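Excluded from the complex is one protein chain; the other protein chains are retained at their positions.
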Amino acid sequence: ARRGYPEAVLCQGKSVAQLVEITRAWRERAARQDLGPVLFTRVSPEQAEVVLAELPDAHHDETSSLIAWPAEPPRPTGGRVVVVCAGTADLRVAREATLTARYLGREVTEVVDVGVAGLDRILSKRDVLRSADVVVAVAGMDAALVPVVAGLVACPVVAVPTSVGYGVAFEGVSALLSMLNSCSPGVGVVNIDNGYGAGHLAAQIAAPKDKPHA
Amino acid sequence: ARRGYPEAVLCQGKSVAQLVEITRAWRERAARQDLGPVLFTRVSPEQAEVVLAELPDAHHDETSSLIAWPAEPPRPTGGRVVVVCAGTADLRVAREATLTARYLGREVTEVVDVGVAGLDRILSKRDVLRSADVVVAVAGMDAALVPVVAGLVACPVVAVPTSVGYGVAFEGVSALLSMLNSCSPGVGVVNIDNGYGAGHLAAQIAAPKDKPHA
Amino acid sequence: ARRGYPEAVLCQGKSVAQLVEITRAWRERAARQDLGPVLFTRVSPEQAEVVLAELPDAHHDETSSLIAWPAEPPRPTGGRVVVVCAGTADLRVAREATLTARYLGREVTEVVDVGVAGLDRILSKRDVLRSADVVVAVAGMDAALVPVVAGLVACPVVAVPTSVGYGVAFEGVSALLSMLNSCSPGVGVVNIDNGYGAGHLAAQIAAPKDKPHA
Amino acid sequence: ARRGYPEAVLCQGKSVAQLVEITRAWRERAARQDLGPVLFTRVSPEQAEVVLAELPDAHHDETSSLIAWPAEPPRPTGGRVVVVCAGTADLRVAREATLTARYLGREVTEVVDVGVAGLDRILSKRDVLRSADVVVAVAGMDAALVPVVAGLVACPVVAVPTSVGYGVAFEGVSALLSMLNSCSPGVGVVNIDNGYGAGHLAAQIAAPKDKPHA
Amino acid sequence: ARRGYPEAVLCQGKSVAQLVEITRAWRERAARQDLGPVLFTRVSPEQAEVVLAELPDAHHDETSSLIAWPAEPPRPTGGRVVVVCAGTADLRVAREATLTARYLGREVTEVVDVGVAGLDRILSKRDVLRSADVVVAVAGMDAALVPVVAGLVACPVVAVPTSVGYGVAFEGVSALLSMLNSCSPGVGVVNIDNGYGAGHLAAQIAAPKDKPHA
Amino acid sequence: ARRGYPEAVLCQGKSVAQLVEITRAWRERAARQDLGPVLFTRVSPEQAEVVLAELPDAHHDETSSLIAWPAEPPRPTGGRVVVVCAGTADLRVAREATLTARYLGREVTEVVDVGVAGLDRILSKRDVLRSADVVVAVAGMDAALVPVVAGLVACPVVAVPTSVGYGVAFEGVSALLSMLNSCSPGVGVVNIDNGYGAGHLAAQIAAPKDKPHA
Amino acid sequence: ARRGYPEAVLCQGKSVAQLVEITRAWRERAARQDLGPVLFTRVSPEQAEVVLAELPDAHHDETSSLIAWPAEPPRPTGGRVVVVCAGTADLRVAREATLTARYLGREVTEVVDVGVAGLDRILSKRDVLRSADVVVAVAGMDAALVPVVAGLVACPVVAVPTSVGYGVAFEGVSALLSMLNSCSPGVGVVNIDNGYGAGHLAAQIAAPKDKPHA
Partner (left out) sequence: ARRGYPEAVLCQGKSVAQLVEITRAWRERAARQDLGPVLFTRVSPEQAEVVLAELPDAHHDETSSLIAWPAEPPRPTGGRVVVVCAGTADLRVAREATLTARYLGREVTEVVDVGVAGLDRILSKRDVLRSADVVVAVAGMDAALVPVVAGLVACPVVAVPTSVGYGVAFEGVSALLSMLNSCSPGVGVVNIDNGYGAGHLAAQIAAPKDKPHA
């Protein structure tokens, strides 16, 4: 976690035993002081079970494999985050971004299925895009979404390549390169499938200006 | 060259002596029978000099480093080719496609500087795009042009990645991957900077149907 | 899908629930207006079951993991597509191209098992190749098929690399590079294993000229 | 350029003739309406000469190969940008970020030579880092600077890999991967050596909240 | 194994039958002469069973998938090895290094969970780091640990990239490049996940000087 | 050099001073005993000058940048080597193979300009190919030559990828992969542009059987 | 298969139904004329069952996943093949080479477990190596075996990289590069894990000179 922001536990690569220990320790610390929300990301079904056994009132979102505790996100402050996503296969990553930003205290709107092969779909969303203080754009094979979106708005764009696709999609590398390489300035890119990182960065960009975390 | 189509000589990698020999042999054969146009592609300035010394009435296009002989292209038959190109730095490749298709007997229209960072530019060209029987789309950093164009037309699109750009442009590899990976069907891709191949393929696609290979 | 062409649903990466929803929505829209054929590509056996439960009279081709609805392809118009394929392991991709072009309204002939290690096999097919208005060439380890075929015909060639092979086959990357890199002009390449894209492009190239985009 | 922001001309890959034409066209349009500053980036010495011949009162920064016209940046509004840079060889990229943000209207502070091999150097800059609304971190071989900086501040960090280094530096690819891969959230990455893009994104992040460009 | 050092058997890639044969042969040779400890590395659960059936008094460490026989490490001589590791997911590799160095006769201290995203964690370990004669630093996504540690100590550092992470972690390649590329001299790198090789090298570096190779 | 075979000096990467020393040492040793021919490969013009100053009666082939001393190759023994080469740009590598095999004592025939884009060219050479005891096939962009040739002969084929080409030719990597990946067995591949290695291997394969290694 | 040599069926990638059909067709043709041995390579256990059901008297070697029919190899003619292999994990590939060469009619000797980490092992095999007319060298992590072997013999060496190893072994790519890159001439390389291709090439190299292709 980052100075002043809620904690996150990356569950991938951790054993069930390690996770039980971490969850318990958190619950005990939280009983003594207000720690704010904790997020468990990339939770396998088996891991979810043990986390939920320790924190039964947590919120478990299966689309994004994320658990949040407490279940209720904080009341939103700061600016507005809009998360756009090219295809339904990209939704698990987009949702991770959405939930992360929401549990970090931002208002978030999700716009799905707006790939550029049918330009009208994204053009019809111009208004919601322009209401954003920061846009998170999530795409795999349809990475051209990023420069198109960035050309439509004046606020910062956080781009998330996904591992969706086959052949030269190369598990997201092709999307990553497209996004880094694009001609529209104002785009910052995160790791492939890193919805958590994108949501976190977007929440920081749209943080209320009275310097909340310094 | 391909069965029934005019010949082309790839000059890159050939010595001046080899080129003189090839050019002379061609001129002599052409004196005896009608061979149609010959194209010299990727001609260095030094090579251009010796080719023009042998074929003084040839046409030399410096933007695309191409020499055509005879200088006059054939009267156009078949369908219409539209060549679109993202940035001015991509022009040398786009022009090679344009001239190749023209010397192979097609009518060709060129549309330049229509990168997607400003969507309005490409959207304002909808009409000329839709008049095409085949579109050649040329881009480097702005490879998102390809799915956007392919979404606007119903005819085949020949995509040409260029080596324009820096950093993760990787000499055109990033653009190539974007183009192969895009979500709009109806796109065939050629090698990086291969304007000649794109023009040739476009000319074949738009060939007159009754006399398909001339 | 592309302007004026039938729709396709890429099933890979979609959940069963999402697929049921998409299939139902399609059936309901099709009950109200003539939408033409719809293709479901890269259907897993589990996905096939739910699609066929919604559309029991659809055609399911197991070799290519493709479902088409309605089962009957349209009466062919336009030119002739010939699909050639190097080895039997490449057949699943070749068949996807064949069926796509057929459901988009073209007459398609399939030629299998003509790798160049035995040149006589492909040379014996010269006649059918030369009857084509466009050839789709599908190969993995035997990517040399593409320049050999392109040297035999005057029409456009759509090349499809497959992920067949081991070691430096690199899941189709090696075949892709061979195809992009070859010396025969008139070749457009699509993504690895993208039989759908190849069939779509071939159908567009061979579309009837007077009504080009239907 | 991006909606509402000043224009930039990427000079690399443009011919001198093209640049003269672009510069003149700009000057003429600017004579008729207030266009705000224009930046010419990656200007070669030869290109600088012709741009300065057209716009003699422009500012030419040789470290970053950037020309700005008019020479005077706008009065700063919005938040504060801090640009940190690992080594002196990274300065040309850091300076491009600094000047871009400054000409887009932000107050910018530069901190140089704070590689992590000597941790004390960066730790001694904690105060200036924590005064930032956004940090731009520029590094080549010393890409570990990014997670270290991101761990010290709560605001967003824009990371710029540089092509400085040898061997497995791979012209900046190694730094790029480090930055995308790091464990500190809140980092958005731009293309290798893209100081312009980083400065632009930072200026947008630190823009005054009364929605200046929408 | 290396001249004068105990033997190790890399079990990955060996069949159960081959492993039984190797284990028996070793036990028989060891009955006739003092061979010192033998290590079985990368033992799958199934392989562990057959090795332990032959050598029932061996030590099996499940975290690192290592079996040592005899179970008791030699009495430590030479200098001190400190093994530091960024995250709990890296522990299986770090532990392999720890046990290898210990069974080769060195005193080893393990320091876990000291990633640089929270600099205080590693800074608080300065004393134990400075007590080392050689440090082994193990990290995946958090490879910036290596230059930070190398900047804090004067002794040699053996760096081990791990395959922990996702996206551009590229199974450890990204960490490997960071480590090779870093600006702190005094670092030698081993293969991804090669805890055994790191522990072996560290044991050699810290070997007693008068009897250097035993 | 290899046991029993003449010596070769790879000049690339050596300073002029080092080369003078090596050449003199050789000449002096050769004055005392019969050492057989020596080859200097990849000789730059500047290097050629100093080698020829020391060995004025050497043979310098400029096409392949090779110097042989003494100038006269040995009388041929053993089988027959046929070197085929796709394009004239590949000739410098093919010639290096030819001369190496010739100076190692084999009879060599060269066949040039037989790329597969025009199959008739290679098919018309069937007889000379079938007279070979080993074929060396040299190609860059036209690497499909290798499986085609291997399908026509029964003897071993030594394949040499060249760095000729642009774009995804990737300095010969694409040709290398094609050659390793091809479906015709009986092919052994050497490093990109390694005409020397190919000629050496071919000479060994075609060595006289009774006195195999001389 | 290659002109004049027995046939091989690469089973990987073929369905059980396709394999049954191929096997039956072969058996029927073989009943009518002498076809010589047929090899089925890369046979999965499930595939082996159906092949053996059709050809019950075939030889099935499980180490190399190869089936040969008829079971008895031909009486050896021509020269001697020596297959050397670095580690026991490489044996499955080495054995495929051994059996291929043996069923193509050569005498083959196998030498296993001679990695260069203990140089004495390979040096102790000098005599058998020097009795070879061609050596096949098989190695994964221990690819240094190839230049060491090539330095010890005067006959051709066929090098086979294997996918054995972890981390930067990169599934055999690292071994492949080592082998192509080595300084000992006289080495021809085949695809990763391609024991079949290596055995085939070795059999051709050692073919009897008077009747070269049988």
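We call the chains A, B, C, D, E, F and G, going by the order they appear; numbering starts again at 1 in every chain.
Assume contacts are C-beta pairs under 8 Å (C-beta built on N, C-alpha and C of every residue); 3 or more make two chains touch, one makes a residue touch a chain.
Computed from a predicted structure; not experimentally measured.
Of the candidate positions G:36, G:70, G:151 or G:208, contact with the unshown chain belongs to G:151.
Here the missing chain is touched by one residue of F:96, F:133 or F:193, and it is F:193. Considering the full assembly, E:200 is the residue among E:14, E:42, E:102 or E:200 that touches the omitted chain. Counting over the whole complex, chain D has residues 87-89, 117, 164, 166-169 touching the chain that is not drawn.
Residues of chain E in contact with the chain left out of this view: 1-5, 8, 79, 130, 133, 150-156, 158, 176, 180-181, 184-191, 196-197, 200-201, 204-205, 207, 209, 212-213. Residue-level contact of chain F with the missing chain is found at 2, 12-14, 18, 42, 161, 163, 171-173, 176, 191-194.
What we mean here is this: only the chains that are shown with their structure count from here on.
Identification of common neighbours of chain A and chain G yields C, E. In this assembly, the C-alpha centroid of chain F lies 26 Å from the C-alpha centroid of chain G.
Counting only residues that touch two or more partner chains, chain G has 1-2, 176, 191.
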